[in-house]
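Could you have a look at this structure, given as structure tokens, before my questions?
Every protein chain of the complex appears in place save one, which is left out.
Think of it as A and B in the order they're written, each chain with its own count starting at 1.
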Amino acid sequence: MSDITKQSLSELIKNIKDKKLSSTEVTKAFVERSEKSKELNAYVTEDFSAAIDKAKKFDENPNLNLKLPGIPMAVKDLFCTKNVKTTAGSKILNNFTPTYESTVTQNIWNEGAILLGKLNCDEFAMGSSNETSFFGCVQNPIDKDLVPGGSSGGSSSAVAAQLTPITIGTDTGGSIRQPASFTGIVGLKPTYGSCSRYGIVAFASSLDQAGPMAQNVRDCALLHEVISSYDEKDSTSIDFKRNNYFKELTNNIKGKKIGIPKEYRVDGMPKEIEDLWKKGIDYVKDCGAEIIDISLPHTNYALPTYYIVAPAEASSNLARYDGVKYGFRADGENLIDMYEKTRSEGFGAEVQRRIMIGTYVLSSGYYDAYYLKAQKVRKLIKNDFDEAYKKVDAILTPSTPSSAFKIGEKTNDPVSMYLNDIFTVPVNLAGLPGISIPAGHDAKGYPLGLQIIGKAFDEQNLLNIAYAMEEKINFKNKITDWWIK
Amino acid sequence: MSKDKSEYLINRKDNQYEVVIGLEVHAQVTSESKLFSTSSTKFGAEPNTQVSLVDAALPGMLPVINEYCVKQAIKTGIGLKAKINKRSVFDRKNYFYADLPQGYQISQFKDPIVGEGKVILDMPDGQKEVGIERLHLEQDAGKSIHDLDPKNTFVDLNRSGVALMEIVSKPDLRSPDEVNAYVKKLRSIMRYLGTCDGNMQEGSLRADVNVSVRKKGTKEFGTRCEIKNVNSIKFMQMAIEYEANRQVDLIEDGRSIDQETRLFDTKKNETRSMRSKEDAHDYRYFPDPDLLPLEVSEDFIEKLKLEIPELPDEKKKRFIEKFKLSPYEATILVSDNETSNYFENVIKKSDVKLATNWIIGELFAALNEKNLEITESPISAGNLSKLINLIKDGTISGKIAKIVFENMMEGDKDPKKIVEEKGLKQESDPKALEALIDKVIDDNREKATEYKKGKVKLFGFFVGQVMKVSGGKANPQLVNEILKKKL
Partner (left out) sequence: MIVCDIFNYHMSIDLKTIKHISKLSRISVDEKKAEKLVGDLNSIFEFIEKLNELKTDNVQPLTSVAETTLKLRDDEVKSKNLREQIIKNSPQENEDYFVVPKVIE
């Protein structure tokens, strides 16, 4: 079989189960393609030879009952992996090797998958273009010098470029859905509490959630089924009845009520996005679902709220990177001097900026005006969704207000960069599941995504709608392998 | 107007100052594992051997709360007659320090688990009620060691994450003596409950002491200073004494007091400002997003109430009513659970009055001398009970009993055996005593004559002689009776 890397996850699993392919063959194919794709800079750490060894071992005594039998997989470098360097895209963790495994990755290995390596991301997942990574920008396989989105930019690039059959990212304000949209792949941010946060380098604890990124909805459903689990080691993990998302996947969404929120028609939104959204509405109707106009009145306040809540939590979560216990340490004359130099040299500009914002909004005299205010507005945003879900089963919006932009285009204007997350952030604030599916191209041929937002814990319904739409859309990513010489 | 004789005042020229004190006691919760992690809390382990991935704040590690610690805090709240809050919230207190691995301490700021309560103190001039403001759960920090290396500080995280209860009193204390009584009472209540071992040497009980002064008779509080982390009652008292006088001197000089944090230097016996450290302190409290609000049901609290033992105040009341002890005796005997248990075991089979006297008198003195706790007493409650019965039934005299007691202190021997082996049994045979007395009168003819002439004071001399000759074993009552007849 020549084009192993072109196969979807489901195809690969079928071929391995049918013994048409061995794990070693599959792993070697992805390793080879990854080796040829260094220009994309998708990997921070390659673990290729270990992966091939593991694949050989798998083939010696293959357990074909597993859900991911011998499937190689690279993961975002925000997941702690035992004995494999984990950097969170930061200089401050450049030399950090965990002695433990995150629950989400452990769930994946338990189902027979094999680690290929660790994928690039924005530093501590703070960014929308992967440009804040200490390990450099990632190229979008769609076009040279185009950002792959962020923060899971290495992940989106690697899946789109077929360096890994599937992957996992994390999403705090859109970090799975926006890069998925920018690279023409599927990305799911599950309900808060669905996937354990244990062993994931924290950015903003009340918003962070891991999720699958895949070439299609079926693959996405399968990986979600593997990673979603109740975990006693995470106090915010929720013990609810989880579906067999892959097995129960159906394209029958007849009679489902899909809401269209008027507030998502933002000023200055490109016509292409407006048209894509209209097309999406038509697809949904074609599937037999009903379209209902709804209002989410506090949508405009979501980004300002997010830029208080997330930096506040981050400023505290990142206090542990102080040069004492692990990671980078700068020389200092005394303890305080060491702290200040370590954190100044160890963190990049965007991370420092967010720590400063977070420290400021929590500081004495400003807490009520900013942090408490934001928590109250967050409640209003959640109430909006609660109201809407009395009338509809899911909500359809664009994933992003534009297609992918050029590397360097927005780095000098933090606010314009933040505006990228305008459609994704409300979902995190309300703790809901959201999925981005590729739905079309703009004039430049860059992919555009549509977002479906579901009720809490209703990932099955969300995946079903995405699956039904995917069939109608019949999206084909335009990738030329330009980076392979 | 009668003046309260126990009032603690600081006198300067024409002015008298009252001292106002509030305490924030940090009590280590008795538990096997830490508040948010599964490492051990045992004291005295090798450095960094009781540190989990969570305690060392490794990336991606998350706190999971220990149910037992929650129960311990609620039990303590019940013991302090306090309001238990069914919903409480854990906040992060953010600051950087080498022994604070997370860069924040998980504590409870706005919504503590326990609200207002009270503690009753037994002062020499009567009871005094001290208000409890709140009790909350929080993590302890690790330990920085500065003297192992000239250039570096070493950090041991064994204590990092151990559960503490911070118990905040109202500013109701007025003297170092009251502080002493308050800390002892608090310690006693927690030891009865088994929620804190109260071991001050091991740092299980420490306090931040808030001190202010005001002219006697004024109602408004003065500016207070907080003396941080004092780890013995004696030092608390010394620190208050010093600090109150320092503040009074400032006022008398017409200067103002700065509200600040101070440190008690135990070597110099003085407090000094820690202001240099305070500049950077803005703790930026906010609810810990890794934890949800802690909610406990009415049922949960009711079940814990059933586990609450009889506490010192109730026990004292019972001892006074049931055993007719004086308030003084009862206070001493209930001061800790082990003592009251010992007492109750002794009186199961022996006289209450004698037992009370022997425990408070001889036993405490002997234990004190040997620096032993009641639990380490060489004399078991059963054997002390036997000794008391030997006195009560006249087998031995009180004097002899002291000799037997001393023997018992050497090892837990049965007092009956000691009496037998050493032949210490009291001589109560009238005939034998008569013979003895005849001999004593015979040997002291002159004195006997003087007695008969009216020098009645000499009676004591004869008793003494008889006792001496008998080696202390003669039954003093019989000796008295027979001597009277013979003389």
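Everything below uses one rule, namely that contacts are C-beta pairs under 8 Å (C-beta built on N, C-alpha and C of every residue); 3 or more make two chains touch, one makes a residue touch a chain.
Computed from a predicted model, the values in this text were never measured in an experiment.
Shown chains touched by the hidden chain across the complete assembly: A, B. The omitted chain makes contact with just one of the residues A:163, A:357, A:439 or A:468: A:357.
Across A:118, A:329 or A:455, the residue that sits in touch with the chain not pictured is A:329. Residue-wise, the contact with the chain that is not shown comes from A:372, picked out of A:50, A:291 or A:372.
By the touch rule set out above, chain B reaches the unshown chain at residues 31-33, 37-40, 46-49, 51-56, 58, 64-70, 89, 96, 98, 144-146, 148-157, 280, 282, 284, 287, 289, 291-295. The omitted chain makes contact with chain A at the following residues, 95-97, 99, 192-193, 206, 232, 235-236, 238-239, 298, 300-301, 303-305, 307-308, 315, 319, 322-329, 332-341, 343-344, 347, 352-353, 355-357, 359-360, 363, 370, 372-380, 382, 414-415, 418, 429-431, 456.
As a working rule, only the chains that are shown with their structure count from here on.
For the pair chain A and chain B, the distance between mean C-alpha positions equals 58 Å.
Taken in their complex, chain A has these residues touching chain B: 80, 86, 88, 93, 96, 98-100, 102, 197-202, 204-206, 232-236, 312-313, 315-316, 318-320, 322, 324-326, 335-336, 339, 359, 362-364, 367, 371. Across the complex, chain A is touched by residues 53, 56-65, 92, 94, 96, 98, 101-104, 153, 155, 282, 284-286, 289-292 of chain B.
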